[in-house]
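Down below is the structure, laid out as structure tokens.
Here the complex is missing a single protein chain, while all its other protein chains stay put.
Per-chain residue numbering starts at 1, and chain names A and B are given in the order in which the chains are listed.
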Amino acid sequence: MNVHTPHPDLPPPATSVGVIGWMRKNLFSSPINSLLTLASLYLLFKYVPPVIRWALLDANWLGSTRDACTNDGACWVFIKVRFLQFMFGFYPPDQYWRVVTAFTIFGVLIAWLLIDKTPKKGWVAAFTILVYPFIAFILFYGGMGLPVVPTHKWGGLMLTLILATIGMFFALPFGIILALGRRSALPIPKMLSVMFIELWRGVPLITVLFMSSVMLPLFMPEDFRIDKLVRALIGISLFQSAYMAEVIRGGLQALPKGQQEAANALGLSYWQSMFLIILPQALKTVIPGIVNTFIELFKDTTLVLIIGLMDLLAIIQAAFTDTKWLGFSVEGYVFAGLIYWIFCFSMSQYSQHLERKLHTGHKR
Amino acid sequence: MTETKITPASQGNDIAIEVKGMHKWYGEFHVLKDINLTIKRGERIIICGPSGCGKSTLIRCLNRLEEHQRGEIWVDGIELDDNLKHIEKIRKDIGMVFQQFNLFPHLTVLENCCLAPIWVLKKPRREAEETAMQYLERVKIPDQADKYPGQLSGGQQQRVAIARSLCMNPSIMLFDEPTSALDPEMIKEVLDVMVDLANEGMTMLCVTHEMGFAKTVADRVIFMDSGEIIEENDPESFFSNPQSDRTKLFLSQIL
Partner (left out) sequence: MSSHESSRHSAWWNNARYRALIFQALLICAVAGFFAYIGSNTIHNLEQRGITTGFAFLKQKAGFGITQHLIPYTENSTYGRTFVVGLLNTLLVSALGIVFATILGFIVGVARLSSNWLVSKLAGFYIETFRNLPLLLQIFFWYFAVLRALPSPRQSLHLGNSFFLNIRGVYLPRPIFEPGFGLVTAAIALAIVGSYLLYRWAKKRQEETGEQFPVFLTSTAMILFLPVIAYFIAGKPLQWEYPELHGFNFRGGITVIPELAALLVALSVYTASLIAEIVRSGILSVSHGQTEAAYALGLRPGKTLRLVIIPQAMRVIIPQMTSQYLNLVKNSSLATAIGYPDLVAVFAGTTLNQAGQAIEIIAMTMGVYLSISLLISMFMNWYNARSQLKER
């Protein structure tokens, strides 16, 4: 019997690994590729340094008046000076702590629900849905001893986040109902759901906002005044729920039929099987889709500018008209872009991470 | 499984495949080490070994689905290197059957078989279809010619995959674990087709765990572990008298 002595592991040939090997394979593997690499490098070297110079090296960071912006570069002083307004809109500065508190609590609740290993998710979810809205309302608006801050003072990033979150908050349950309705075996709920979903998905958000701005007051009894923000929220929630419904429907369809059959066999009623078996599984698989819908909603909140609400983009846009700070629109847009980009990119990375974890991506 | 022994390969000196001092790395990982292999025309070779030993990688190097970094591979007297013309010629003469079948789902069974003859061998459609029907009859599913792969069972799909490769008239066939993805009751129908092929003198290299098939059909069994060829022998000697301790360990685990 031979005892086998294994062949030693050798290092690979030099030209196929290391920096040289990597460059040969990835940058210069063919004549066309080499040409493309050189062209790309040329473009990068031509256009990237001026941008860096404008944004960082030649930019003005210090100071508090327009005179501080002397260089050719970006005037970040403009952003610095109006930063709080961009964040909180016209909210009274001495009440900022209420906004920060409300958002912090919300952040903690959401993190608790999304992180895998945290316990007692059921209680936290119930708290978030049933108790937190009242806390948030009191903190943002007022009452219970806190002075009232009317909604037309709300603005900036705060308003953007409120619009997106509340829109989502109502869209989720309503979307679930619509999705269930669309998959129903009964003709009436199915028809109503389909009509509702296709209506809101087929029209631009602008027309929905116009509709809720202009037509809602007509729908209500004469003396019933609806706050402008509430009108926008109703429009956004209706619109978003239709997209939500489609995402959730995808999750319900992907669930094996055997789950419903097992629930029926155990004697569970329709609603029991929905709440205990079907929905928990379906929702879990479409969390990436829900996050993606949220990202779209987050970007769509910018449209409220057109009906006169002062979200982040609107308030930055308005700042351009300040006679003391004319001509810095590029800085403003870059700043707005940065904030939106950071939010959207982080959320999309999270969604992709979830997709990988839940194996809903494609196998090679 | 038939008990009669298949006639041994012809004693011609025609060498189908020759591998000399071949090494392959995935990045830093040395996956194939100093492979030396000579396969004569008409030989039926079985390659076995534990998971991850590189046996699939080895046969995939033979038709350039993977590239080797050191050593030489010669097929039909042509060297397998970066030369596209060489690769083309070699691929026309080697047929490959995959574990996952890899049939083209958007084409019918007949179209699957005709695609390469029409576009690579430049045959007229009628000729390609005739050849395809002949081979579909040989694998015993001529009636499925107009169905789509999704409508067939696993065993049927794999037999179509074999027919598809045969339509190119290769002289060498490579099998990469052809039955590993099949339900047990379908394994026999595929193995029967492979035994028929072996009977007709096709040069075959087969990576498989089906040791019964190896005993019936193989001229030589090669055992690999950790990227090296540990042992090769004719089936009787290989199974009854393994030379290396590694081989013995492997056989004790699977038999």
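The working rule: a residue touches a chain if its C-beta (ideal position, glycine included) is under 8 Å from a C-beta of that chain, and two chains touch if they have at least 3 such contacts.
Treat the numbers as computed from the prediction; the structure is a model and nothing was measured.
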Hidden-chain contact residue, picked from the options A:W54, A:F170 or A:Y333: A:Y333
Contact with the hidden chain (one of B:I118, B:M133, B:V195 or B:L251): B:I118
Of B:S165, B:T208 or B:T247, the residue in touch with the unshown chain: B:S165
Residues of chain B (touch criterion as defined above) contacting the omitted chain: 63-65, 88, 91-92, 94-96, 98, 100, 102-106, 115-116, 118-128, 147-148, 150-152, 161, 164-165, 168
Where the unshown chain meets chain A, residue by residue: 25-27, 29, 33, 36-37, 40-41, 186-189, 192, 198-199, 201-207, 210-211, 214-215, 217-222, 295, 299-300, 302-303, 305-306, 313, 317, 320, 329-330, 333, 336-337, 340-341, 344-345, 348, 362-364
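By our rule, only the chains that are shown with their structure count from here on.
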Rounded Å distance between chain A and chain B, as computed from the means of their C-alpha atoms: 51
Chain A-facing residues of chain B, complex: 23, 25, 27-28, 30, 33-34, 69-70, 225-228, 230, 243-246, 248
Interface residues, chain A side, partner chain B - complex: 1-4, 6-7, 9-13, 16-17
